[in-house]
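Not every chain of the complex is shown here; the ones you see sit where they belong.
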């Protein structure tokens, strides 16, 4: 809210608009607040129950509850750590590398405080909204290690990774750090969320080793209908994820939602078509995989592009992620159980590059960047270099730190359950309960 | 007494039960089973992975009957469970040495 001059404005809205704005504190806008509360709820819903269902639907019956426990645990623990220090270290100023300690334990967040990055909504709301991103990023990783990781190890990893990887990367890209300063485009988390989760998942899958029976036993999902419910909630929730990243109830939020939706549709159609063509049958798992691939891939570009760009990105997402899950994984022989790397990791990287391709000045224009942020299609080829640097920095940092952290945790409590526990299923052995 | 075990196609269950009750059989026990045999299964695929599912859903019917009804019962099952297509299933017969109705304590043929 930089402009304190009174300006003529041409409209009193039919229904009451509500933007007082005479006092300094009064930069908070009720309409934006209304939307951002909804968006925060939507992104929380993406993790519980969205992601919990999506993942639970893909594992075997004996691991359904354990898989859900990982989503629940991520919400509970990451949220508290975020309030404790994560938010402060990511989003409260600081230097190019890390935020400040000003908001440790939420100190100073009051009724009328706002964050520099979103002066139109209460700071507590900005903090909560960003929290839901940290939560889902950690929860996503669980898909790579499904069916075999210890719950204790997962929680320790999530807590450590939040501070060592998520928080710095979020600061670099969004919180005033060097990647953002360099002009890197990542609207809603192609690198911060999806690439990050994908790389961490890949590293964890390598370190843990494949599931017992991988390649020999039937590891088919127990109940794909759960995964379909989860996909529906993820999809709707993504309106809050990408649309909310506009941080206002504005046309930009709408544009982000439009490209997001068309990317999901195109991803689903492409994956469906590829399966139909290659195997004679389009699977439901394929359709939802394509939709999620489209959603993950559009994320970094969503607020910078035109709706039809979304469809193009969705098509590319479907092609690349299909190949990653069916060909690449086979070839590299890692067991990324639920394809976090193949879908989110590669999708996130691809989308980050495509943001550099499709960014459109007319959409990405803001008060701070009055000329918009053009991409390669509009002649700004250099943007691709910036995007590539962002991807490389994130992937390397995340990969290395995740590896070290997992090694440490392995030494402390062990990463993987025993063979008998894996065979009996994690529900009973880790949580003492079972789907009857 | 005999225990007749019939493994049939699931959608034939009601037909078989009707045929048996028409014969006066008053009780039977049914279990959902998976069958492996000449009838081929199908392939399920999940992203990269393909799983051959060799086991097909079948219904197993168990009926204990007096010795003298064996032929009748087998004929009734055969007639009602048959589609003529592969996978119609089998009937096996074993000997039962004793039968008992828990509620009344009636034994053997009276228990059926």
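Which chain is which? They are A and B, in the order written, and residues in each are numbered from 1.
As a convention for this text, a contact is a pair of C-beta atoms (placed from the backbone, for glycine too) under 8 Å apart; a residue touches a chain by one contact, two chains touch by 3 or more.
Note that the coordinates shown come from a computational prediction; the quantities given were computed from them, not determined experimentally.
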Subunit formula of the full entry, expressed with the displayed chain labels: A x3, B x3
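Here, only the chains that are shown with their structure count from here on.
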For subunit A paired with subunit B, centre-to-centre distance based on mean C-alpha positions, whole Å: 52
Interface residues, subunit B side, partner subunit A - complex: 44-49, 51, 53
Footprint of subunit B on subunit A - complex, ascending: 58, 218-221, 279, 281, 283, 285-286, 289, 325-327, 329-330, 339
